[in-house]
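The complex is shown incomplete by one protein chain, all other protein chains being positioned as in the whole.
Order of writing sets the labels: A and B. Residues in every chain begin at 1.
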Amino acid sequence: MSDDAASSNATQEADAADAAAQPTLHGCPVTDSNGQEVIHASAAQYLDVVKALADEGYIMCIDLCGIDYLEFMDRVLPADIEPQRFEVVVNLLDMAHRRRTRLRVQVPEADPTVASLFEIYPGTEAMEREAYDMFGILFADHPDLTRILMPEDWEGHPLRKDYDVGRIPVQFKVANA
Amino acid sequence: MGIVNDVLDDGIGGIAHNVITAKLEDLVNWSRSRSSWPASFGLACCAIEMMATGAAHYDISRFGMEVFRASPRQADIMIVAGRVSQKMAPVLRQVYDQMMEPKWVISMGVCASSGGMFNNYAIVQGVDQIVPVDVYAPGCPPTPETLIHAIETLHGLIENEEILKRRAVSGAGANIHVEHIDATSTPVLLGMKS
Partner (left out) sequence: MSTTEEKLTGQKAGAAVEAEAVEEVLEPSIGEVASTDHLGTNYHLFVAGTDEGDQKLKPRSQTTARELLREVGSVLRMSEADAANLGELPDDPEEDQTMIINMGPQHPSTHGVLRLMLELQGETVLRCKPIIGYLHTGMEKTAEQLTFMQGGTNVTRMDYLSPLNNELVFSMATEKLLGIDGDIPDRAVWIRMLLSELNRMSSHLLFMATNGMDLGAVSMMIYGWREREEVLRFFQEVTGLRMNHNYIRPGGLAADLPAGWRDGVLRILDLLPPRLDEYDILMTGQPIWRERLQGVGVITPREALALGATGPILRSTGVEWDLRRDQSYLHYDELEFDVVVGSYGDAFDRYAIRLAEIRESMVLVRQILERIPEGDYRIQNKKVTPPPRARIDESMEALIHHFKIFTEGFKVPEGEVYLGIESPRGEIGCYIASDGGPNPYRLHMRDPSFVNIQCLPHMMRGGLVADAVAIISSVDPVLGGVDR
């Protein structure tokens, strides 16, 4: 009994120690990916975190893209982040301090909407349109969320994992004389 | 088209052959093959090699083709240089339709000929799905030598009227496939005094 209590206390202490050891930035857990800083924000915190980073000096949004994790749902994420089907990945650059950071936001399939970064970084207009076109991720308050790479009336979102590559079968024939 | 018989229906080709008109027909074919102007339809990497073919080192001006007409109405050959995406396909057809007869199509590169390495949702698997192709030039991208070989093959066919016969047989384009020629690496030093 006392052993159980002692061991459960130990586990709780270990958990608390883990939680304390998990670094956070602007309220979001931060991990290290091959030497690069990755901030995991929730969809609700996303816009505020980006604004805070913009204030810190991240003057340029280098890239914004989507990922469909349908076939890789067991990827490694910090403990309190729940994996969803889609992710939006934002790469930011701070020129004055020569550092970069990356933001990963989980986007559920049922309601694939996140805030648009257009007001802070107007350069994300085309990037968000591409993420919408290829994945179907919606960006609230985007000035013009329409297809950018596929024809406007295309159906389906090509980079989703359940969208077929569209290979046609190729027959190799001997050339006629 | 087939054998032309009547000048009322078939224009100059319909004049029954005699010495004078045979020579005239040869003259027309000769001039068509020596002065065919390409419509610029450069799409991707092959367009760069097409421009290189038009530049000083490879110089298709010696074949009468350095004038890339922007307007398809003024062009004879459409060299489809590059991968044709789903969005571009209707544009390609529209440009082809605007060209005046006689017109020919060279499909330059593997992407235009068959979809190339991009066997997926986005690329039309061969422009012969959209326009009738006369000569296919393989390569990724085809070297300028290959493109010149393809152009010259087409010119030869125009000159001896083979192309009309082949088109009659296939119902569409002439379907000639040329061999890929590797680029030479022997330097030809331009403008340098050795």
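Heads up, the rule we're going with is that contacts are C-beta pairs under 8 Å (C-beta built on N, C-alpha and C of every residue); 3 or more make two chains touch, one makes a residue touch a chain.
Just so it is clear, the model here is predicted, and its values are computed rather than measured.
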item	value
Given B:Leu27, B:Ala55, B:Met100 or B:Val169, the one touching the chain that is not displayed	B:Ala55
Contact residue for the chain not shown (choose from B:Met88, B:Ala112 or B:Leu164)	B:Met88
Identified contact with the non-displayed chain, of B:Met100, B:Cys140 or B:Val169	B:Cys140
On chain A, residues whose C-beta touches the chain left out of the figure	33-36, 38, 50-52, 54-55, 57, 59-63, 65, 67-68, 71-72, 75-76, 89, 91, 95-96, 98, 100, 102, 118-127, 130, 134, 143-144, 146-153, 158-159, 165-166
Missing-chain contacts mapped onto chain B	40-45, 47-49, 51-52, 55-57, 68, 70, 82-83, 85-88, 91, 95, 117-118, 120-123, 140-141, 143, 183, 185, 187, 190-192
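Everything below uses one rule, namely that only the chains that are shown with their structure count from here on.
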item	value
Distance from chain B to chain A - Cα centre to Cα centre, in angstrom	47
For the chain A and chain B complex, residues of the former touching the latter	150-151, 154, 158, 163-168, 170, 175
Contacting residues of chain B [partner chain A, same complex]	86-87, 115, 119-122, 125, 177
